[in-house]
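Every protein chain but one is kept in place in this view of the complex.
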Amino acid sequence: MSVPNSAQSTVQAERKAYYQRIAGLSMTPLWEVLHALVPAQPASPCQPALWRYAEVRPFLLESGQLITALEAERRVLILENPGMPGSSCTTHSLYAGLQLILPGEVAPAHRHTQTALRFVVEGLGAYTAVDGERTTMHPGDFIITPSWTWHDHGNPSDEPMVWLDGLDIPIVAFFDAGFMQRGGEQTQREARPQHDAEYRYGANLLPYEYEARSLNSPLFSYPYERSREALEHLRRNAAWHPSHGLKMQYVNPATGGYPMPTIAAFIQLLPQGFQGQTYRSTDATVFCCIEGRGVSRIGGKEFAWGPRDIFVVPSWLSVSHHPAQDCVLFSFSDRPAQKSLGLWREELIA
Amino acid sequence: MSVPNSAQSTVQAERKAYYQRIAGLSMTPLWEVLHALVPAQPASPCQPALWRYAEVRPFLLESGQLITALEAERRVLILENPGMPGSSCTTHSLYAGLQLILPGEVAPAHRHTQTALRFVVEGLGAYTAVDGERTTMHPGDFIITPSWTWHDHGNPSDEPMVWLDGLDIPIVAFFDAGFMQRGGEQTQREARPQHDAEYRYGANLLPYEYEARSLNSPLFSYPYERSREALEHLRRNAAWHPSHGLKMQYVNPATGGYPMPTIAAFIQLLPQGFQGQTYRSTDATVFCCIEGRGVSRIGGKEFAWGPRDIFVVPSWLSVSHHPAQDCVLFSFSDRPAQKSLGLWREELIA
Amino acid sequence: MSVPNSAQSTVQAERKAYYQRIAGLSMTPLWEVLHALVPAQPASPCQPALWRYAEVRPFLLESGQLITALEAERRVLILENPGMPGSSCTTHSLYAGLQLILPGEVAPAHRHTQTALRFVVEGLGAYTAVDGERTTMHPGDFIITPSWTWHDHGNPSDEPMVWLDGLDIPIVAFFDAGFMQRGGEQTQREARPQHDAEYRYGANLLPYEYEARSLNSPLFSYPYERSREALEHLRRNAAWHPSHGLKMQYVNPATGGYPMPTIAAFIQLLPQGFQGQTYRSTDATVFCCIEGRGVSRIGGKEFAWGPRDIFVVPSWLSVSHHPAQDCVLFSFSDRPAQKSLGLWREELIA
Partner (left out) sequence: MSVPNSAQSTVQAERKAYYQRIAGLSMTPLWEVLHALVPAQPASPCQPALWRYAEVRPFLLESGQLITALEAERRVLILENPGMPGSSCTTHSLYAGLQLILPGEVAPAHRHTQTALRFVVEGLGAYTAVDGERTTMHPGDFIITPSWTWHDHGNPSDEPMVWLDGLDIPIVAFFDAGFMQRGGEQTQREARPQHDAEYRYGANLLPYEYEARSLNSPLFSYPYERSREALEHLRRNAAWHPSHGLKMQYVNPATGGYPMPTIAAFIQLLPQGFQGQTYRSTDATVFCCIEGRGVSRIGGKEFAWGPRDIFVVPSWLSVSHHPAQDCVLFSFSDRPAQKSLGLWREELIA
């Protein structure tokens, strides 16, 4: 293998010339990029990051003066990952943003292939309407607008409403499979009374001979009141997971699976004094603190968070949670997609 | 085809002799029984029948003086189909009975392959414990004790408790697949607080990375309060099914399927004045009236029912419901088994 | 518990009188039959049995003189389990029989809910037509006629043709779910060339965007030539199962599951000198020897079998196989049904 330097550089020159010749045929050598294309382990451009709500909120409110919800169509500040500037991505595969809707405003009806989740951060009394059914939003509520469902938002209350949007925009773009339509009217006509889906699909009953027509949950609102009550009750009994504490996943009641085919969502209780074991998985995860304060160590750095703060744990970076008080965290990731494609891995680190 | 009579009888005699000769080899001719074995349509021995609770109740209470719950192991009066005397069956494939448990009594812990449902008819305050978790029973509650789970019942209240038992005893016997064990103690030690399963599996959440280990629902109590509230809410919107009114099925929240692999259970609201369209299906169904009064026409006969009455609609017999008031009916059948085996058929009759 | 005898008999008399009173209301006490209904382990009426083909064959041929295929519709001798005389069953849930079709005869077209398998025992050149597609039958071929498919058989060859029929007749009867129709013509018009299904579904390809419309395999012929070749090849490598030797299951290529929702079928190679470990399972199984001779110990009794002999292993009875030569056995059972219903158990006995 001890080739004289001059011989080596001749070889390199020949190869380079060859590469240029084949470039004209739209061909390129694998061997020059193999290690970058097929790395030994995930090498994501995504970085850990945290958005403090106290810092973000003034800018969010300022946006309400710069542009109307109607002109913006959706007035959202994208939480763009600092490792991927210009990408409009929060993780490599998911988009997150904070949406503001002011009293009296409407975010007009449209539908798209992209599936969205809303996690209510601040305010009470705005609504999301999905395929003609409105649901009033309260802090901590988890709401979905599945792929290709008509949806609009409105705020008849007298305070600003803010929620965290999570969408699979990068996934749909990656697969070149996105469609979008605007509705004929800004606000959908109400086709069913409020809570219809909650009773129809969410009461451990389903309509007689129900057959799912979508990979998304027919239940689109998961009120915080009920999820929080479940956590509180279960803490009396539950063995705590060494890394995740008492963690539950939102489910599609018609399948028992994740509520959307591209995005999983979780809620977890971490009791005061819990020292979470280090963990990593291939699904980069966006967290939003609902209650309590704590610190998470992500890939060796510490991120201190409190209510309404949002932070990101990239793929395969180690994470551990250290709550200073009883804490409740909401989170979401692309886990269902990774599992469907046979890609998901996780690891508890001793 | 005009064979002389004498020739015909010779043929018959030869055949008979032949049948006797092959009987010694445990063989018998198909052609003599083909039409009975493979009929043009279901020809069930099961008959329509109704048990009036007012008539049944005194006998049920009398049983409480004849035998203790402990001696009986389960003090149940089987609702035996009048078309199948001696069979201990209510339909061809299912067993139903009324179980009585008196104040202070215990029905001791055992487990068996057979899956049971309990539909609470009368009383309040007794409990069913499933694998170490107790649930207090109220009228209208639907409770399951899945295959091979330890279960016991107790009545710490001061009134008699009665529920309708539905089991797949005939199915398990037919497949020669039943096992049974008695517990070391009469009453299971409590392993989890009450309502644990309700919050763990029934709140549109599931434990993190939950994987089902059974074909049965991990949720084993479906309180009437919640089911009734759902019906009441949905009546505001729901299109009424021409035959079934507003009918919902209880589901396994971990799959969206039926709560047990052998038995489906339903609850339906029939509004006053509803004239149900005639219907038939291959799953013979046991109904129990919860609220209201009405008449059902089953195979040409009329059966008038009121609260707590129980009636049976056999396979493929036509049925229509005619409520005199707003009515709520509970029902169960072997539909999941028939669907798994590719056997289920239904028909709306104009 | 030491009750004076006279007191005991008074109790018994009171109970008896009570039982008679409630009988009029179609009720009967569970506690008198509980142990029979819910036994500690399967207590099947099914007995082990063996039909020697050499003994059976003359009677089978004699049936050809007693009745035509047309008059009989299906000229079959049922292999009726000696433990269930008059039941037309071979196991508690399955029916098996030997069907004879003479040169020039036709078994006319009909269809029924019951699903059938044919395992060809003797003869070559007859055909089975399923929904307009004929397949020529050779010894050892495994052929299915799924639920509700039109089928007829014909024998254009010049020798008698015999196959083993396996049907789920008892299952369909038990669930009161059977329908049957006769075709307008005795012989179906050919709708597709021979082998169409074999290439369409059996070549590890499926039609573009194929969606299954049935729980049955769209492939209805599994030629022995191919199955036997697979066994021969795999014996070079395969670890032998301690009880089953080299055992394979026929699959529905559109699902990877059993070919029928009610019946599984298997083929296994047992090498000379193999001493099979004792085993039991809840699915009673019908075996047919294809090649070789051996002995099976079933529930303590020995059954010696050779080519074309048929024997039955009841539910939960222990069985071990002891081939005197290289043997190939075909077998079928109700395993898919038991699995769908959550009932199947098996055990290797040390």
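Note that the chains take the letters A, B and C in the order they are written out, and that residue 1 is the start of every chain.
Definition applied: contacts are C-beta pairs under 8 Å (C-beta built on N, C-alpha and C of every residue); 3 or more make two chains touch, one makes a residue touch a chain.
Note that the coordinates shown come from a computational prediction; the quantities given were computed from them, not determined experimentally.
Enquirer: I'd like to know which visible chains would be in contact with the absent chain if the whole complex were considered.
Expert: A, C
Enquirer: Among A:Cys46, A:Ile101 or A:Ile267, which one touches the chain that has been omitted from the display?
Expert: A:Cys46
Enquirer: Which of A:Ser9, A:Thr28 or A:Gln275 touches the chain that is not shown?
Expert: In the complete complex, the chain left out is touched by residue A:Thr28.
Enquirer: Provide the residue numbers of chain C that touch the chain removed from this figure.
Expert: On the chain C side, contact with the omitted chain comes from 192-193, 195-196, 199-200, 202-210, 212, 219, 222, 226-227, 229-230, 233-234, 236-237, 241, 244, 247-256, 266-268.
Enquirer: Mind listing the chain A residues that contact the chain we can't see here?
Expert: Residues of chain A in touch with the missing chain: 11, 14-15, 18, 21-22, 25-31, 33-34, 37-44, 46, 49, 51, 55-56, 59, 62-63, 66-67, 71-82, 88, 91-93, 95, 97, 112-115, 147, 168-181, 214-216, 261-262, 282, 284, 314-316, 334, 337-338, 340-345.
As a working rule, only the chains that are shown with their structure count from here on.
Enquirer: From chain A, count the fewest steps through touching chains until chain C is reached.
Expert: Each step joins two touching chains, and the minimum needed here is 2.
Enquirer: If I list every residue number at the interface of chain B and chain C, are over half of them used by both copies, so same, or under half, so different?
Expert: same
Enquirer: If you average the C-alpha positions per chain, which one ends up nearest the average over all of them?
Expert: Taking the mean of C-alpha atoms per chain, the most central one is B.
Enquirer: On a CA-centroid basis, which chain has its centre farthest from chain A's?
Expert: Comparing chain centres, C lies farthest from chain A.
Enquirer: Using CA atom averages as chain centres, what separation in Å is found between chain A and chain C?
Expert: Averaging C-alpha atoms per chain gives centres 52 Å apart.
Enquirer: So, what's the distance in Å between the C-alpha centres of chain B and chain A?
Expert: 44
Enquirer: Check each residue of chain C and list the ones that touch at least two other chains.
Expert: Touching at least two other chains: none.
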